[in-house]
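One protein chain omitted, others in place.
Think of it as A and B in the order they're written, each chain with its own count starting at 1.
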Amino acid sequence: MESALTLDHFLIVSGFLFAIGLAGVLVRRNIIVIFMCLELMLSAANLTLVAFSRFNVHEGQPSYEGHVLLFFIITVAAAEVAVGLAIIVALYRSRETTDVGKLNTMKN
Amino acid sequence: MTILEIIVTLPLLAALVIGLGAPARFTALGASVLVLIMSLVTALRFSPSIEGALQNVSSRPLMQMDGFPSLSLSFGLDGISLVMLLLSAIVMVAAVLVSPKESDLKHSPRLFYLSLLLIGGGAIGAFCSTDLFFLYAFHELALIPTFLMIGIFGTGKNRLRTAWTITIYLGVGSLVLLVGLILAVIGLGGSTFNIEELTALASDAPMAAEMQNWVFFLLLVGFGVLVSLFPFHSWAAPAYAEAPAPVAMLHAGVLKKFGLYGLIRVALPFAPAGAEVLLNLVLVLLLGNIIYIGLVTIAQKSLDRMLGYSSVMHMGYIFLGIAASNELGLSGAVLLMFAHGISIALLFAMSGWLREKYGTLEFNKLGGIGKQVPKLGLLFGFAAFASAGLPGFANFAAEVEVFIGAFAGAQDGLGWIQWATIISLWGVVISAVYMLRAYRAIFMGPIPEKLEAPADICWSMRLPLIILLVALTAVGFVPELLNQFIRPAITVLLAAAG
Partner (left out) sequence: MDVTTIAWTVLLLPLIVAVSILLGLKRWSGLASLVSTGSAFITLFLCIRLAGGGDDLEAASFSWINMGDALQIDIGLVLDDLSRGMMLIVTSIGFLVHLFSLAYMKDDAGKSRYFAGLSLFMFSMTGIVLADNFIMMFIFWELVGVSSYILIGHWFEKDSAADAAKKAFLTNRIGDFGFMIGILLVWTLTGSIYFNEIAAAVGGVENAKLLNIAVFCVFCGAIGKSAQLPLHVWLPDAMEGPTPVSALIHAATMVAAGVFMLARVTFLVESAEMAATVIAWIGAITALVAALMALQQNDIKRILAYSTLSQLGYMIMAQGVHHGSDAGMFHLYTHAFFKALLFLGSGAVIYACHHEQDIWKMGGLRKKMPITFITFAIGTAALIAVPFTSGFWSKEAILEAAHHEHLWGPYTLAIIVAFLTPFYMTRLVIVAFFGKNRSDNADHAKEVGPIMWVPLALLAFMAVFSAYDFLTGPLMANGHADIGHLIGHFGLTATLSLTGLVVGVSAAIYFYKGKDKDPISIPAFADRFYIDEIYEKLIAIFQDGASKVCDLLDRYFIDPIVARFPAMTAMTTGSILRIFQMGNVQTYAFMFSIAVVALIVFLIS
């Protein structure tokens, strides 16, 4: 099968995704957006995982371990999102803000 | 379970029970009295012979792994640790007895008694362990409660700072000690933590000379910090001055002896060549303890600090016995550990009482109170004379052994250690100077006008003092009571060290 897509394409996309996510994490103030950016970074990692797995052809068959791992990650990530959102909600209830600039009580 | 395991476990168990809500003073007193009785029974059943130096042995293997020293929770007694056990048990009972009643404590009385038991229990565990790991671990166990006791129940404005100082100081000392111990275990093959086996290894396959020097140096510094060896002494006096009386008694009387015990039990047999090389260093440092700290003691203006420094000073004589490292010197050192432990506990108990009743321990604010509290004056006189090394008390017998031990083998002319002994004999004068000055300032002379007389010591205070004093005089009149245990153990130790 002839395909124009190579591993490099996937990695470039994944890299962009990761960079966008990281930039979001570092510069955005709203904690929900930060959280979403974090998810973006996670997705970038997932994409890399699948891509490597797909292109790791062994005796004509791609390796599927990466795919399997991906499902685990998605499941755990879902749980993590639930926990993370719950923490954010709780945080908003007590501080009435979602601005990380104002959430710096660790400093003192 | 052997009786020894019960003795070690009981204070810790009692601390746990107090933590869970048992009546604090009652439980602590019960546990410590039981420990004392069982220790005395152990001593009576102890057969002082060279064969089978360790008795009441028990061992519970915990870890056997290739490439890692085997570890077991093991206890056992030889003459030296038996004497230390007796010391701990006696002082612990006295310390619990002089502790304030629950209702007199401002903060959590449960924490007070719990910590007290942990300090005592930690010391007992350390003295009875035959496993290097637990020897160290039990001593560490006692450090945290000491911090709490000084920080929470201490006297004086600086108590928190003092608590931090002593904890960090001793923590650093323990760290150095730990490095030394690890080095020693590795140097001796790294196959076991058992002290007896390590001692045998040290005589069969000794470490290289260079290694021995390092091991002994690290152990000397590490243990030295714990014993307030000059110049690592500056934690001791403020800590004892600001600790509540029972803690000062337990720490100065018992826990501090751990460092000396470690030197005799671990450092000397593991690295005998290192000990010989570093002998002159030890001599210089112990003279620092005796003469320099002795002079510092004279300059003190309040009883609590003076006693704190005096307890630092007297460590010098024990080091002298260790430096002699012969049968006589080492036996004297062990006996002096016992004697000093009891006598300093006695003095701290009384200074605590004085502070409580008079509100001050400064020499120029007190005076002539021998008329007001004659019974205390009498007992304090005994303790002061004991501490100054008067015959009739255990301190004297021990000091005689140390001095003669240090002089042994000088037939061909005086060596460094003999000169050090001669200089340190002047310490006997120094200690008489500060003890009599203090006694003169506090108990003799006219009574200052504003000083109101409290009631003389009551029985609940007299009892612990009398217990300590009886122990001190009994051993002073018949040193054989303890020497019979110490001597064979020292013989075995020296034979192992070659």
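Definition applied: a residue touches a chain if its C-beta (ideal position, glycine included) is under 8 Å from a C-beta of that chain, and two chains touch if they have at least 3 such contacts.
Just so it is clear, the structure is predicted and the values come from calculations on it, not from any experiment.
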| item | value |
| --- | --- |
| Residue, one of B:Arg45, B:Arg60 or B:Lys371, that touches the chain absent here | B:Lys371 |
| Hidden-chain contact residue, picked from the options B:Val296, B:Ala349 or B:Val492 | B:Val296 |
| Residue of B:Leu16, B:Leu390 or B:Leu451 touching the missing chain in the full complex | B:Leu390 |
| Among B:Phe112, B:Phe134 or B:Phe403, residue touching the chain not depicted | B:Phe403 |
| Missing-chain contacts mapped onto chain B | 165, 168-169, 172, 231-235, 292-293, 295-300, 326-328, 331, 368, 370-371, 378, 385, 390-392, 396-397, 400-401, 403-405, 407-408, 410-411, 413, 418, 421-422, 425-426, 428-429, 432-433, 436-437, 440, 443-447, 478-480, 483, 487 |
| Residues belonging to chain A that touch the chain removed from view | 22, 25-27, 34, 100-101, 103-108 |
